[in-house]
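Of the protein chains in this complex, one is absent; all others appear in place.
Here is subunit A:
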């Protein structure tokens, strides 16, 4: 049993319900079903509650945010808080696109190359090397942050987005390597690689003509994963950039972090910040889950 093969077939794939046919309609089973549906609906409401607050509050004007009627629908629906939030976040929104897209592409390419070598072009000690790579995805980044700030300046990376592109790409290598290694190990038969080898094809030609054409699902997963991580990151951003050159999380934190913030604008800002990753999640949910599952390494 493995959760790692889910890159190919994520659990979001509908599984036939074998048991439903066998279920009989006894009073006990109907009571059980009632409890079950009550619970799943209750949890649905609880999980959605913060989303309700975000949406409703964001359409209020800053002056309507008082103590009374906090949970009510706006008396007057207005987009003025959205406009306020957008003007505060727009520059950083664009910068975050400039950050997250290259990060997703660079670390995915490196991850594909590594994953291929570590699964299908193995050398003695490949497992040890793999484990050493993997460790990089678990470390608390504080443990590298102090010298990291100096070293990126020393090697001459411009502050802000270029620095963050580099840093996210490097620390994204472990997870992308893991995803591609598991992907190739489960979807590319060893024989095909071996046959290509026997035919005299070198590593790069095998990678290009045999592996890359079947890699698209793996790329979708790593690109989504890296895009989301870079978009949502706050830790690297706060250590390595500021509100003038940093990504959107920094700008949102500045907008919402004041002692008594304008909650209407802050919540509109939180929605604007979350929109890209939410759209990705809703449209490409099953691949999103594939990346999540890969995070569990093995089971």
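Definition applied: a residue touches a chain if its C-beta (ideal position, glycine included) is under 8 Å from a C-beta of that chain, and two chains touch if they have at least 3 such contacts; residues count from 1.
The definition used in the following text is that contacts and distances are computed from a predicted model.
Note on the omitted subunit: UniProt lists it as "Sugar ABC transporter permease", one of the names in "Na+/H+ antiporter subunit E", "histidine kinase", "Sugar ABC transporter permease" or "Aldehyde dehydrogenase". Contact with the omitted chain, checked across A:102, A:174 or A:218, is made by A:174.
Contact with the chain not shown here comes from a single listed residue; of A:148, A:188 or A:210, that residue is A:148. Within the entire complex, the positions of subunit A that touch the omitted partner chain are 1-3, 6, 11-12, 14-15, 17-20, 23, 36-37, 39-40, 43-44, 47-51, 53-54, 57, 67, 70-71, 110, 113-114, 116-118, 121-124, 127, 129-136, 138-148, 151, 170-171, 173-174, 177, 202-204, 207, 228, 231-235, 238-239, 249, 252-253, 256-257, 263, 266-267, 269-271, 273-274, 277-278, 280-282, 285, 288-289, 292-293, 295-299.
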